[in-house]
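A single protein chain has been omitted from the complex, and every remaining protein chain is retained in its original position.
Labels run A and B following the written order; every chain starts at residue 1.
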Amino acid sequence: MIELLSGIKNTSAALEAERTRLDVIAQNIANAHTTRDVDGQPYQRRVVVFENQLQNAMGAGATDGSDLPAMQVASIQRDPRPPLQVYDPGNPAADGKGMVSMPNINIHEEMADMISASRTFEANLAVVKNARSMAMQTLAIGRH
Amino acid sequence: MIEALFSQPNYLAAKKTLDAVALRQEAIANNLANLETPGYRRVDLSPGFEKQLEQASASGDSGQLAALQPTLAPDATAKPSSKDGNTVKLEDELMRMNQNTMVHAMETQMVSGMLAKMRLAITGHS
Partner (left out) sequence: MSPLNAIPSYSAGFTQPIAPLPNNDVSDIPSQLPSATSVGASDFSSMLGKFVSEVNTQQLNASQQVGALQSGANVPLHQAVISMEEASVSFQMMVEVRNRLLESYQEIMRMQV
């Protein structure tokens, strides 16, 4: 199709990736107290891993944007850190010593992640808005 | 005859600047898309191009201007802004985008004005 907005493919990939990240953060926060996940273990924090997908080798002298590395979500992985042990003997999931394995989710960490994901998301939205206004101006060349 | 009409140095310089602006916009878009990617190095216009453009438009050489070609290259002067080696700084990038947009607006208006003047000269009215 016609590509009127330059450099927009990578931006849309980034918007999707950041949205995925926000979804994962929301899921982590919602499951902060899930002691038994579907696999019987406490919920394990999910982490989004980004990577660069180099379409062509990016050397000096690229004359257009098609050779630039495109960002994409590589995978959603589990945080390998062990679950927190909390002393809560009244909890039905407590073991013999009264310790409960809670998901290793730190609310502050999640909030910081969420802020940075939102920031990136908004920055990429600004890029789209900007590209659109530049394209409209270009189309007005020569119009009286 | 047609070639002479469109070979004014100012006109050519404006068109080349527009080429560079469009390319820069792509670079900035890509930089912002990779704001969180580990190890990403920001890209921008090759540093030699601006000097070449200045020199060519100062000398008024149409042939030299027409032969200019802007290119993109990884920015060698950018320092990492986070532990994973990513060299993109959000505020800097947004500032550059703003400036780029202003330059685009200016050059577009100049090109438009020159074309309107040509039409006026040819037909006697716009």
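Here is the rule we use: a contact is a pair of C-beta atoms (placed from the backbone, for glycine too) under 8 Å apart; a residue touches a chain by one contact, two chains touch by 3 or more.
Everything quoted here is computed from the prediction, not taken from an experiment.
Which of A:Q72, A:N106 or A:T138 touches the hidden chain is settled by the complete complex: it is A:T138. Taking the whole complex into account, subunit A touches the unshown chain at residues 1-4, 6, 64, 66, 135, 138-139, 141-142. Taking the whole complex into account, subunit B touches the unshown chain at residues 1-3, 5-6, 15, 18-19, 22, 108, 111, 115, 118-119, 122-123.
Keep this in mind: only the chains that are shown with their structure count from here on.
Annotation: 32 Å between the Cα-based centres of subunit A and subunit B. The residues of subunit A lying in touch with subunit B in their complex are 6-8, 10-11, 13-14, 18, 50-52, 58, 60-65, 68-71, 116-117, 119-120, 123-124, 126-127, 130-131, 133-134, 137-138, 140-144. By the touch criterion stated above, subunit B contacts subunit A in their complex at residues 22-23, 25-30, 32-40, 43, 46, 69-74, 90, 93-94, 97, 101, 104-105, 108, 111-112, 115-116, 126.
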